[in-house]
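Reading through the structure tokens given below for one structure.
Omission of a single protein chain aside, the complex is shown with its protein chains in their original locations.
The block that comes next holds chain A.
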Amino acid sequence: MALFEGGPCLTADTNFDVLMVKLKSHFQNAKGHKVECRGSRYRYCDFLIKVGTVTMSSSARGISAEVEYCPCVVPGDCWNLMREFIQSFLGNNVPELPTVFAAKPEGLFAPADCVDTMTQYLELFNKLRKLQIPGSNVR
């Protein structure tokens, strides 16, 4: 999945990475800007939870948690249930309904499409990028 912020989103197969390598000479590699998120995937009844560590240039920047409620495709209808579930392990740090869904009140979440998920990850990465790590400049 490839995404431009605010622009078109592309879904392609794994050979797309090979193509990107070939394009290296035409684009400047944004070395300082690579953000990676790795972690484990859990399943609890109807919920899918992915917990990962977000790293930027080999330094940890934060932790990401993705929760998917599988049986329902209308975000507005199951948001309260998801909030309760997230509260059970995140305490009071429960986020608001993500902006991608707020923008389309009648919209359906399409898991196969992944655009909404990718947009949320992009927003999270941007937020973490702007965050200053306390003490990072101290020798």
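Observations on the model:
The rule is short, and it goes like this: contacts are C-beta pairs under 8 Å (C-beta built on N, C-alpha and C of every residue); 3 or more make two chains touch, one makes a residue touch a chain; residues count from 1.
Heads up, the rule we're going with is that contacts and distances are computed from a predicted model.
Not shown: a single chain whose UniProt protein name, out of "Mediator of RNA polymerase II transcription subunit 18", "Dolichyl-phosphate-mannose--protein mannosyltransferase", "2-(3-amino-3-carboxypropyl)histidine synthase subunit 2" or "NADH dehydrogenase [ubiquinone] 1 subunit C1, mitochondrial", is "Mediator of RNA polymerase II transcription subunit 18". Only one residue in the set A:A60, A:V94 or A:L131 touches the chain that does not appear here, and it is A:A60. For chain A, the list of residues touching the undisplayed chain reads 2, 4, 7-19, 21-23, 25-26, 34, 36, 38, 53, 55, 57-60.
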